[in-house]
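Missing here is one protein chain; the remaining ones are kept as they sit in the complex.
Letters are used for the chains, namely A and B, taken in the order the chains are written, and counting of residues starts over at 1 for each.
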Amino acid sequence: MFRPRLTRRGLGVLTAALLATSALTAPAMAQTPPGVLVVGQIAEPQALDPHAVTAVNDFRILMNVYDGLVRYAPGTLEVEPALATAWEISDDGLVYDFTLREGVTFHDGTAFDAEAVVWNFERMLDEDHPMHEATGPFPLSFFFSAVQVVEALDTHTVRFTLNEPFAPFLSNLAYPTGLIVSPAAVAEHGADFGRNPSGTGPFQFAEWRSNERVVVTRNENYWDGTAASEAVIFRPITDANTRVAEMLSGGIDVMVEVPPVALGQFDDPGFSIVEQAGPHVWFLILNMREGPFTDQRVRQAANYAINKEALVNDVLEGTATVAAGPTPPAFAWAHNEELDPYPYDPDRARELLAEAGVESPAITFYVTEGGSGMLDPVPMGTAMQADLAAVGFDVTIETYEWNTFLGRVNPGLEGRADMAQMAWMTNDPDTLPFLTLRTEAFPEDGGFNSGYYSNAVVDDLLERARISTDQDERAELYREMQEIVQEDAPWVFVANWVQNAVHSDRVENFTLEPSFFLLLRDVAKN
Amino acid sequence: MGAFLKLLFRNRLAGFGAVVLGAIIVLALITPWLPLHPPNATVTANRFLLPGTPGHLLGTDHLGRDQLSRLLWGTRLSLAVGFAAAVIAGVVGAAIGIIAGYFGGRTDNVTMRGVDMLMAFPYILLALAIVAALGPGLMNALIAVAVVNIPFFARNIRGITVGIANKEFIDAARLSGMGHTRILLTEVLPNVIPVIVIAMSTTIGWMILETAGLSFLGLGSQPPQADLGSMLGEARSAMITAPHTSIVPGVMILLIVMSINLLGDGVRDALDPRLRSGALTRPLPATQVARKSVPEVPAKPGLLEIDALETQFHVGKRVYRAVGGVSLELKPGECLGLIGESGSGKSVTALSVMGLVASPPGVITGGAVRLEGRDLVGAKYERLRSLRGDKVAYIFQDPLSTLHPLYRVGDQLAEAILSHHGIGRAAAMERAVKLLEDVRIPNAKARARSFPHELSGGMRQRVAIAMALANEPDIIIADEPTTALDVTVQAQILALLDRLRRERDVAILFITHDFGVVGQLCDRVAVMYAGRIVEQGPTREVLEAPAHPYTKRLIACVPELGEGRRVLAAIPGLPPAVDALPEGCAFAPRCEKATDACRAGEIALESHGGRKLRCIHPEPAPVEESA
Partner (left out) sequence: MGAYILKRLLSAIPVLFGITVIVFLIMAMIPGDPATAILGSYATPENVERLNRHLGLDRPLWQQYFIWIGNLLQGDFGRSFALNRPVLDEILDRFGATLILAGTAFVLCALLGILAGVVSAARQYGLADKAITFVVILGISIPSFFLGMMMILLFAVQLRWLPASGMYSIWGGGDLPDLLRHLVMPAFALSVVATGVIARLSRSAMLEVLRQDFIRTARAKGVHERRVIWGHALRMAMVSIIPVLGIQAGFVLSGAVYIEMVFQWPGVGRMLVDAILKRDILLVQGGVVFVAACYVGFNIIVDVAQAWLDPRIKT
């Protein structure tokens, strides 16, 4: 505790003024009260409408306010019942019938039923829905692009009919884009629903003070047992240092995404560090349409040249592991265990460059200043630049703010850059390769294959894995895909993030989920 | 140049700045040849080494890069960018300013409106928007910082150009048929360039700060290139765990900007002629005193005795002997005229009485001023203050500059009273109005609420007189109170003074250069030349029979009906500079009767009855002839 020391005098006006104000500071380190959990978030949420947002930062709040039909079982990426108590899938994989939980109401008091579910998906998917234009856009609606029609069979049964078999469908329903919002609340608030959310989750929305806090309070009628804390306050602190300082001084109880350099600060019995690997891949997109990376040997040389061990252990202080291929180990069933990462071998890299006949290829490298899942992009990019320079690459870095960065990378690297940083967090092994490695996913076709990787075998494997409903078969296809992609090296595979968080010793039952969500129902604070 | 450097280094802080900046610039210049680690070589295993680690004098940063090397390379870059930005902003801004200021009218109006707009735009946001439009990079940050600062230069230079454009030599150039471009280049530009250069040199520090700011926000230099701002920005994420990575570049920015500022101040001061002359120093509440000896107090004290007073101005090594041993005496109710040309030391003598000579540079180096027998020279400030305006009051020459322009005249009068008598504001105001009535100001009550600029010259001087009378002083020292006024007003003021003197029995020491005025008012007169009394006696006698050639010439200058000002032009030559007084009679160089004896050695002030004279060839006295 702080005790004002007012004994010194005469150190000049400055000191005097500071000392005088220090009298005010006595209660500055006041403890947060028990039962109220204060969470340091990395940014102000964009909106609290689960269908309208894409950032993990927003998901951390949303998952505690809303429920989906299904959810990931604790500690896994396997789905289990939530608002739906059971479901049946037709043999052809096209029709899903969900039985809904009875007696559940939204926070605004209206009933949760089949009509509400239908309304939710129609708002997102039907461009003629009255609320589609008014409360959109819904950037992740393509998660459900396979859905042809949603209908209420009775008050507590909902049927989804798909265009084609779509393996990730259940997993996508467990994603925030599948969370169910109160139709009545949307109707009431219209465009402002994003700031006045209403769902069925363990906490209900209480207050959003811009740039200060979002407060949610315990939902006393929660269908799955009431939450352990009375309230949760989400506090946006965009600056990592400040977040650390607040955590150290007791201003927040939980802090997510601890910057690697600050981990040492929490080496103290008063704090606990929690870690959890998740489905995340951090990679460099290589431009395969033009420039030096059209040559596979040059792409492999880049993979050999970059010291990934040093990156994850030194720059990221062990908050990530080295990635071997495009599928993260967190998708245990789909991950190819036999695949070893490209080793750090600068000599091999030089050899490959020599073979390719380019001793000193000039590379433009897009680096972002931050962004969802990007970890520490600038130091990482700088270290990579040094590694690449060591084997002969002549790398020019251009840094951009995240949104500008996306605006430059997503339309494709052609004519702009040879290499760009990127990271994805996904919920199903299908999502990332399907959106970024297929020939049909070139940017001009509406995909995110910004490096123009094209391999007919990979295209075929991914297509088949997507429509198969047999997990073992899918696993086989994905493993084969990983081998080919690693050899083709359309990316430099860098890291898989091990998500971390710090909480004080007053917080109990705190865990992180592989889904990167933050589930606070059982977290207690003394 | 040598003198300039000397002047510069006399200011120790500026010298310090010059040395530090010089050292930094030299280091930056020789950086490529220093045995340093490559600035961009990363060894992530060696990250955050502390300063003092062998091989890494200043430690390493978050990627294990050598801080010393990055610091020096970064300094190199930051200095170059700051310099370039200052030059670009200076040149473009000056061009806009000169054009707007020179052509005036609509060009000026439109340009300056644009400048106003840019200045109303938050400058960091403007810089940010420019960088956002151009893309990140140090060059673009440089452009942004330069652009943002153009309005400031434009505004400054415009102001100066307007001043120059209205000068006669520009009109002359125009009349001689010179084109605008030529006038701008050959007449205007040379006069503005020093200002531009000074403004530029003092803004370099500011530019470095701003570029560092943009780099700090990640919009400046691109990794791995180091400049000081980006080093600081990158280090910020490790601020708590590895503060040295922030402190190293931060302190360097501080050092650079501070040394530039110190040096800039020094240069500006050294170039400012007013500073060189000591004119930028603030006068102390009372004139400094440095007397070697104090004259003995006579047995029978008079009202006011100025005894062998010496007042000098010390500017640098030069000593100006403004008053060189003046003795005067003022009896109660008497009016003594003190007359002489400008620079003769008469005003300095008068101001020395109450310690009002601006000091520095003024110093009273000898003699005494006794009020009722007690020495005022070297008196404690509080005693001096309590006598000022109470026992001895002053009236100064130009009431427009000697009255406070922002206070109502009534308030200024009341203040004079309240400084000595705690009678309360209301009573003081009442008395102030009464005083204004006493000096014959019509509608005094309303006038008390006027500001000095709202009154005519004569009215203002009446106010000044009222102020002098406020505490019913024993002595009024009037320092050329009528010189700034036109003739009719002058006569009225003299009449007023004369009346007041007789009514209130107040002694007046009246400083003037006009014998006509002396004749109307004074009982006795003392003539001063080059800091000394050369003749003294009853006014009538001196007027009728001036004994000193100088006095004679002064009297000859008086026109028949007090036509004030053209007076002294009639004496050929100029009075001598008081820092280089000739030996012997100071008037000798201008005197027709001067002989070798006049230029050899001290000539004493000798008494002849009621008169005193300092001359070995006195004028023949008409009085004696007739006797």
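General observations
Throughout what follows, a contact is a pair of C-beta atoms (placed from the backbone, for glycine too) under 8 Å apart; a residue touches a chain by one contact, two chains touch by 3 or more.
Quantities reported herein were computed from a predicted structural model and do not represent experimental measurements.
Considering the whole complex, the residue from B:Asn261, B:Gln312 or B:Ser327 that touches the absent chain is B:Asn261.
The residue from B:Arg388, B:Arg462 or B:Arg590 that touches the chain not shown here is B:Arg388. Among A:Asp97, A:Glu246 or A:Glu414, only A:Glu246 touches the chain left out of the display. For the chain left out of this panel, the touching residue among A:Gly68, A:Gly291 or A:Gly447 is A:Gly447.
Remark: the residues of chain A touching the chain excluded from display are 2, 18, 21-22, 24-25, 27-30, 32-33, 36, 38, 44, 46-47, 52-55, 133, 137, 139-140, 142, 191-192, 194-195, 210-213, 233, 235, 237-239, 241-242, 245-246, 248-249, 251-252, 372, 401, 403-404, 406-408, 410-411, 424, 443-444, 446-448.
The set of chain B residues touching the chain not shown comprises 13, 113-114, 116-126, 128-130, 132-133, 135, 205, 209, 212-213, 216-217, 229, 232, 236, 239-240, 243, 246-247, 250, 253-254, 257-258, 260-262, 265, 279-283, 285, 351, 354, 356, 358, 381, 385-390, 393-394, 396, 398, 401-407, 415-416, 419-420, 451, 453-454, 464, 467, 470-471.
In the analysis below, only the chains that are shown with their structure count from here on.
Note for the complex: chain A touches chain B at residues 240-241, 244-245, 248, 259, 261-262, 264-265, 307, 310-311, 314-315, 367, 369, 376, 378-379, 381-383, 385-387, 389, 396-401, 404.
By the touch criterion stated above, chain B contacts chain A in their complex at residues 40-42, 44-45, 47-48, 62-64, 132, 135-137, 218, 222-224, 234, 236-242.
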